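Excluded from the complex is one protein chain; the other protein chains are retained at their positions.
Right after this comes subunit A.
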Amino acid sequence: MNEHQQTLWQFMHEQSDKLFAQTLQHVGLTFISLLIAIAIGLPLGILIARKRKLSGTVLGIAGILQTVPSIALLGFMIPVLGIGAKPAIVALLIYALLPIIRNTYTGIIGIDQHVKEAARAMGMSKSQILLKVELPLAIPVILAGIRTAMVINVGVATLASFIAAGGLGEFIFGGISLNNTNMILAGAIPAALLAIILDALLSLIQKMDFKKLRKALYILPVVILILGGFYALPSAYGSTLTAGFTPEFMGRQDGDLGLKSTYGLKIHTIVISDAVMYKAAFSKELDVISGYSTDGRLKAFDLKILKDDKSIFPPYYAAPIVRDETLKQFPQLAETLNLLAGKITDLVMTDLNYRTDYLHQTPERVAKDFLISTGLYKAPKNGHNGVVRIGSKIFGEQYILAEMYSMLIRGNTDYEVSTKTGLGGTKICFDALMNDQIDFYPEYTGTGLLVLLQPDPKIAKEMAHNKDKTYDYVSAEFEKKFKIKWLKPIGFNNSYALMMRQKQSKDLNVNTITDLKNYLDKN
């Protein structure tokens, strides 16, 4: 891959089909959910303006729903609604509700009492008062609510890609995982433009006087409906099985690209985030997923790794990477971090992951138990000789490693520790390191090679199947290019793997990736 030489414009041009589809999906998601939110929020707002006693409860609930973090909300949806459009629309709808209900309510109760009384005195019935007086007068306020809801939705809709509902988030989060700035911008710029343009359009309508407003209000529902229609609900699956791959996996040679070129695998694929992928496989929303070979959720969700019989997923070492500057500033650091070198085997790592992912032990406790059992644990010295900042990516294994390093540093040196865990992707983690916001984090040599260095495909291929060669290569290149050191490997080999549910694998008699390809070709 050579995005570095490619301009954003070239990227967008090259990917224009995808970009167009994603934009339509994005607009569609935003407006379908907006439409439903209006259909629910408007009557609810009217209701609580009539029965004020209910207003506290209804607004309270809507308010609480809105404070639920979007990713968590999406996560809650999966067991109930699965993945794809439905949960995404419901989540967006939930965020859009509060501003619409609240503004309908305040819009109506804010109307001059005398005007309402005049309407009554002239003999209008309750429904006539609502339709001819209250709603028309509340419209500017209600529109402001719809506008807020819409802008929120354009933003939150980027997260829909986490649960395979598409939208511009596919580019944004794919780009973050793949260290591809053009890809991020190709998603982020249209998303921002969408928000700005739609916001400006609605603000125009909002500022119209009553005469023009009346006409605009006839057109608005039609427009919302049409825009909502852009989102054709995902069509019937192309193949009998569905695969869910992370954005990073989609773009890697030791990922989807390799599956296509080496195995010739043709499977209906949707893009989904690592955080919800396993759950989706477990609840049969997905049949095949991309995971890590040491992931504890393998055990937790009763999944089986398909044998990589043409070895496109070479094993890679995990090791902490540290800036040279930092090593100078904290002379004891390298030695301390290396205490863990060679100590954690594949089996051990999988077990540790299992404890956090399945037994729900805290990463801290898992880390401590392990250090105690290997005799590495020392009580904290509570020193004050500078603060070491540890980073980690957003999955279980990285949290555990970060905890172990933190305990080792506290127990063996006079340094203090602060952790910045849960950095959402390789690019975010690496950028944080380069920009001196963290001092080190655990990285994998394969990711270092294919995602961060992105060497000539020939070199990559030559290197990829030898983990020691890879380690030597990335060590040298990182030093040269970034002034970053790879410390000694921790021991376990992490690699990508394809997984299926145990039972399905047995039922279909699919044990290797070649089996999978043959099964798909036949069915």
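Basically, a contact is a pair of C-beta atoms (placed from the backbone, for glycine too) under 8 Å apart; a residue touches a chain by one contact, two chains touch by 3 or more; residues count from 1.
As a working rule, contacts and distances are computed from a predicted model.
Colleague: For the chain that's not shown, choose its UniProt protein name out of "ABC transporter ATP-binding protein", "Biphenyl 2,3-dioxygenase subunit beta", "Carbon monoxide dehydrogenase medium subunit" or "SDR family oxidoreductase".
Modeller: The correct option from "ABC transporter ATP-binding protein", "Biphenyl 2,3-dioxygenase subunit beta", "Carbon monoxide dehydrogenase medium subunit" or "SDR family oxidoreductase" is "ABC transporter ATP-binding protein", the UniProt name of the unshown chain.
Colleague: Which of these touches the unseen chain: A:L19, A:L74 or A:A119?
Modeller: Only one of A:L19, A:L74 or A:A119 touches the chain omitted from view, namely A:A119.
Colleague: Among A:I78, A:L137 or A:V366, exactly one should touch the missing chain; which is it?
Modeller: Only one of A:I78, A:L137 or A:V366 touches the chain omitted from view, namely A:L137.
Colleague: What subunit A residues would touch the chain not displayed?
Modeller: These residues of subunit A touch the chain that is not shown: 112, 114-115, 117-125, 128, 133, 136-137, 209-211.
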